[in-house]
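Every protein chain except one is present and positioned as in the full complex.
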Amino acid sequence: GVHDMGGMHGFGPVLREENEPVFHEPWEGRVFALNLTTPLSGGLRPAIEAMRPADYLNSSYYEKWLHAKTVGLIAAGYVTEAELEARVQEFRDNPGLEPERVENPVLVAEQRERLAGIFPPARNPEGDSSFRPGDAVRVRNINLAGHTRLPRYIRGHLGTVDRLYGWHELQDQDPPGVTKEGIEPVYSVRFEGAELWGEQAEPNSCVYIDMWESYLESA
Amino acid sequence: GVHDMGGMHGFGPVLREENEPVFHEPWEGRVFALNLTTPLSGGLRPAIEAMRPADYLNSSYYEKWLHAKTVGLIAAGYVTEAELEARVQEFRDNPGLEPERVENPVLVAEQRERLAGIFPPARNPEGDSSFRPGDAVRVRNINLAGHTRLPRYIRGHLGTVDRLYGWHELQDQDPPGVTKEGIEPVYSVRFEGAELWGEQAEPNSCVYIDMWESYLESA
Amino acid sequence: MSGHHDDGHTHEQNEAELRTKALESLLVEKGIISTDVIDDVVRAYEQDIGPMNGAKVVARAWTDPAYRERLLKDGTTAIAELGFQGAQGAEIVVLENTPDTHNMVVCTLCSCYPWPVLGLPPAWYKSEAYRSRAVIEPRAVLSEFGLELEEAVEVRVWDSNSDVRYMVLPERPEGTEGMSEDELAEFVTRDAMIGVAKIASPAATV
Partner (left out) sequence: MSGHHDDGHTHEQNEAELRTKALESLLVEKGIISTDVIDDVVRAYEQDIGPMNGAKVVARAWTDPAYRERLLKDGTTAIAELGFQGAQGAEIVVLENTPDTHNMVVCTLCSCYPWPVLGLPPAWYKSEAYRSRAVIEPRAVLSEFGLELEEAVEVRVWDSNSDVRYMVLPERPEGTEGMSEDELAEFVTRDAMIGVAKIASPAATV
């Protein structure tokens, strides 16, 4: 999808903002925190990536989160679309109305503890791995329609294994919506700029990217 | 840019319209004809491809033409931005106002003759060519920021020359805005689906695409 | 500038319409174009330049083996024999569909299309969905058009990225034996000449 934009031309200069706040508007902070405190399996990315490309490019970062979180909460049965739309209408009809405040210090303490901990993705501490640092590898030409961690710009290219990070769960979906089962070695793999971008590569530059073992074949 | 969308996922089903008119609104026909009758060097595509990706995806086909034609007519000095904006304002302020009608049968006849003729792109009738039908070729990994006829999905891939079409002018721009000089052989080259899309390729399918000779190297 | 529209309708002045009026008005005022030139081109593409032209080419090829041979060898010239040429037709290559090979045409970068024989492309041909998907999943796309091809049939997708334009010569359906060229042309559809459909046998629809 259009989210897979590494190496794509046409997005213009990188625009920076001086003294940027963490959240530009209060609702952004609420959406952020709301997402962090109601984790859903699979996270937000598949729903964000399933947005119409024009909508994806026209939505701000937290608008995408809000969209995906809403989709996820409805799918998981936390809220129904009907009650959500009814509630939106209430707020629309009553400008200045704020959500009712409910405090629960026990929940606050629990969430603090949870958020201060490490969130290790499920993984094996060790196992077999096929590649060693220095090995030449080629990225397989995999073109999944669903969520994947293998960007287009790297497919088919030759690289060199830099190091093994450990064993991580697969995140790719095939078919879309169905996460592939499995835990695999994940490597950092180095690709020379000239390999990725040909004559248009900048001098003396390279990309390191994390590759699940099934993305790779010996070269 | 985002216009280079061959093989990109996420654009949904192909939606068809029954009994579709040639033009959905009168202004579309006017824009179409206006473009055809005031040809500008380089055509519309570079300006269309230079649109912000979000605008590109949010604009209809003739909205893109209108945008690019306006950019082109201003750049070529046919109209100034100031007089155009002033005229837009006049039409905005006067709903129902139509452009003044001026008739010129001589111009109509001239345009008819021009449009009924063949528009041959400048090219040599013959010359040297490096590849023969059946030759194995690899597409060079060229990543121009400007207009190019080499889509991303084909770069780096192996194909087979099917036939030589003739000698065509280069259309690529490098740097953006500057069309490369030269006339080259253009071939039809065949790429197997599995070569382009790996395991996700559909069975017994292939792509034929036209390749200027400098896009190719022997494989 | 003059001339109010007096058809009594309130026009919603969308931005594209306003800007088009402004451009046309300025170009006419400057003598670069005239109103009737624009009218004439619009009329030509609305009435004269459309898939009925390609249909005549196909019907001729179905009934005249020598023409068929010329058409497949040099599409541009054979098509010009029937009087069709012009913008977006400098070099037209005709692709023959057979029981073993199915050709379909796309333009992934833009929406290039053989205007002299097919007119202006339908919206779906210009859609991002068609442009992105035709090369990676042509069978899935054909299936949405109602055309299911067996695996034994090779699907060839032609990406129109140069000045060459492609038109498909569909298979002549059964049950059309003895029909005249004009009768045959009635059966030939735009979609079949793009390669996203076959032409149904008239017998099948009785």
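A, B and C are the chain letters, set down in written order, and residue numbers restart from 1 in every chain.
By definition in this document, contacts are C-beta pairs under 8 Å (C-beta built on N, C-alpha and C of every residue); 3 or more make two chains touch, one makes a residue touch a chain.
What you are looking at is a predicted structure, and each value in this text was computed from that prediction instead of being measured.
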Per the whole complex, from A:Val31, A:Met51, A:Val137 or A:Val161 the residue touching the absent chain is A:Val31
Residue list for subunit A contacting the dropped chain reads 3-17, 20, 22-27, 29-34, 36-38, 45, 48, 57, 60-63, 66, 69-70, 73, 78-79, 83-84, 87-88, 90-92, 94-105, 107-108, 111-112, 115-121, 149-151, 153, 165-166, 168, 171, 186, 188, 190, 196-197, 200-210, 212
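As a working rule, only the chains that are shown with their structure count from here on.
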Distance between the CA centroids of subunit A and subunit C (whole Å) is 42
Here the gap between subunit B and subunit C, centre to centre from mean Cα coordinates and rounded to Å, is 16
So, in whole Å, the Cα centroid of subunit A is separated from that of subunit B by 34
Check: subunit A positions touching at least 2 other chains come out as 53, 143
Residue numbers in subunit C touching two or more further chains are 128, 136
